[in-house]
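Some notes on the structure that comes next.
Excluded from the complex is one protein chain; the other protein chains are retained at their positions.
Letters are used for the chains, namely A and B, taken in the order the chains are written, and counting of residues starts over at 1 for each.
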Amino acid sequence: MSAALKPGTSLRQRLRLQLLGLIAILSLLLYFSVRTIAGGAAETTQDNILSASATSIVEALHAEQDDILLDIPYAALSMLGANAEERVFYRILTAANTITGYDDLPAPEVFPAPDQPVFYNSQYRGSAVRIVAMTRIITLKDTPTKVLALVAQTRLGQDAITARIANTAAALGVGFFLVAGILGALTVESALRPIENIAAAVQRRGPHDLRPMLKPAPSELAPLLASLNSFMERLRTALLRTEDFIAEAAHRVRTPLATVRAQTEIALRRAKTPEDRKALRAVIRAVDESARSAGQLLDHASVTLRADKMERVDVDLWVLAKDLVHGLAPTAEIRDIRIVLRPAEGKFITIGDPVLLMGALRNILDNAIKYSPDESEISVALTGESEICSITICDQGRGLDNAEQKTLTRRFERGSNVADVVGSGLGLTIVSEVVAAHNGSFKLAPNQERGTCAKVCLPRK
Amino acid sequence: MRFLLIEDNADLAVSVRDRLALDGYGVDWADSVSAAEDCLAGASYDLILLDIMLPDGDGRDFLSAQRSREIDTPIIVITARSEVSDRVHMLDLGADDYITKPFDFLELEARCRAVIRRKNGAASNVKHYGDLEFDSLSATVKVAGRVSELRNRELRLMEIFFSSPEQIFPKSQLLDRLFSYAENVSENAIEVYVARLRQKIDGGAVRIETVRGIGYRMSKQETSNREKPGP
Partner (left out) sequence: MRQSLLATKIVWSMLAIFALSTTPSRAFEIEAEQYFAATDGTSEITIMSTADLSVFAPLVLGFQNQNPSVNVRYVVLSSAELYSAVLEGEATPDLVISSAMDLQTKLANDGFAQPFRSQATETLPAWARWRDELFAFTLEPAVLILSKAAFADLPRPRTRQELIELLRDNPARFENRIGTYDLRTSGLGYLFGTQDARQSETFWRLSEVMGALQTRLYCCSGQMIADVKSGKLALAYNVLGSYADAQSESNVDIVLLEDYTSVMMRTAFIPDSAKNSQLAGTFINYLLSADGRSLLRAEIGPGPLDAETFSSDQNLRPIRLGPGLLVYLDQLKRRSFLRAWTSAIVQP
């Protein structure tokens, strides 16, 4: 019943993939935010220095005799060289002309407001530069004149810092990814552990164990566990009811049949005419047949029921065979059939359900007795190899057709040459089902001279 | 031999009692656990036949109660439950054997015999008729110092004859006692077993005679016995 279950996507796989995706996105976010923030901070630093430089320049601006004069403070430019070996450019201009400095240094179209320096990036003399533009108003010839100071610095250091930040950010991103990945994997494991524990606990319990699971479970799994418990409870009840039903059915069917049979036998003894006797015999045969059919149906049902919750214990096949022979010898003796249990060397231990195995072997031996002629012999032999042990039951009955040997184990099929013997055909089906449940094999083969050998092979412990 | 049959179904009980009586067993019948307790208090039995489903209790409880009182009277359980697990369970509880309803009287008889034989071990139950010595427990006949083993059907046939020597048993009656009704045999099948018995008791004074058209009977010939003293 578990073979039909097709495993779906693994929960672990899904969790891992999703966590990994999430971590990857977070890592990228971290990488870009570190880059942006740190890059911005570095740029702000550069801007501040540029701004200080420009401020010191515009503060040195003054008008004298209708002339704009500028005494650039030494520090104005030297401070720009302090933090990095940047190239420095400057330009002082009015709307009309460049007063001093690099007259091709790109200036903004519109002069910024005096107290609002403008920063911008540009390309100058083959290098990327950061430029600050700062305006100061100077009264020249009684008219306020806007003087713009541009101070530019290459962005080498800036680029180096950006590259370093990018590296750091990348390292941070990768580091975060690794650490979070490992933690994520651990989290997945720890999150799945309760599920696995419960799965393992369910798996560990044998088929008989239908007690409710009392393991503490995470609240999310509690409904599942509750359902499982209630399911098992129902199953237990159903199984108990089935067993009770089988027992009850057997009783209800068999007891009246027994009475009928007994009465018929007595009537038969008193019957005088051959016609009466023949009729009464037919009744007995009919009773036997229905009893047997009912018995085997119930047997089959109980074997199936039991196979679902099969026990697995050490079974000594020799003891089993002895008990079996012992139990059926009287039945055989009625017709002077001898059952011979051949002595065997060594131990024959298999793992399985002794009740089921006994049932299966009893069915075989029962069959053998049924199809054996009077005063014949049935042998029961135990043989063993390294991995398997076998029980072979040979009779001297009428044997089977070759073609029949395979189909015989199917439900309700009987050999074509046994129409005169009472049987339902379920016996061998029970045998093959029990043997299959024990990972064994069941074969029918012709006996050496006459009759049939039934061989049951079981894995040796 | 005295049996106690514990069975609540009267029809079945009566037929079992009657049938076992034919084999020479005296059967007391109890229809409930309490009645059985009464019987057991008053007499001792060689065998108990116990039905499981009883009106005033479970036969299994009775079974384990007997065993726990260390009463080792052999018990054969008659059960309607045929499941393998039940059968094993009965033996575990201390039953000596079990038989599933409905049953063939022949099988019941065979199982009773087997259980008794097993319990009594090497004991014997020797009967004499003429110079013929018959031990039903060891299944042997002894005539003129010669011991012959009897096979099952021969043994039963001999028991029938011994149960009522000189009586004529019709073939059909013998057939009923030797063969299952489920078996399709003709009355002539009896002749085979009669012939074998004759061979095994040959040399003594006891004969199995054919009463033509009726059946067989066992008789002894006093005269010839005297004329022919044993070796």
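We adopt the following convention: a residue touches a chain if its C-beta (ideal position, glycine included) is under 8 Å from a C-beta of that chain, and two chains touch if they have at least 3 such contacts.
None of these values were measured; they are calculated from a predicted model.
Asker: Could you run through the displayed chains and say which ones the absent chain touches?
Answerer: A
Asker: Of the residues A:Ala63, A:Leu77, A:Ala267 or A:Ala307, which one touches the chain left out of the display?
Answerer: A:Leu77
Asker: Just name the one of A:Leu29, A:Leu69 or A:Ala282 that touches the chain not displayed here.
Answerer: A:Leu69
Asker: Tell me where the left-out chain touches subunit A, residue by residue.
Answerer: These residues of subunit A touch the chain that is not shown: 69-78, 80-81, 85-89, 92, 99-102, 125-127, 156.
We take it that only the chains that are shown with their structure count from here on.
Asker: Between subunit A and subunit B, what is the separation of their C-alpha centroids in Å?
Answerer: Roughly 64 Å separates the two chain centres.
Asker: Under the touch definition given earlier, write down the residues of subunit B that touch subunit A in their complex.
Answerer: That would be residues 9, 11-12, 15-16, 18-19, 53, 80-88, 91, 97, 100-107, 110-111, 113-114, 151-153, 172-173, 176, 180-184 of subunit B.
Asker: Would you tell me which residues of subunit A are touching subunit B in their complex?
Answerer: Checking each residue of subunit A against subunit B gives 246-247, 250-255, 257-266, 268-269, 277, 280-281, 284-285, 287-288, 291, 295, 298-299, 302-303, 306, 323, 327, 329-331, 333-336, 354-356, 358-359, 362, 375, 420, 422.
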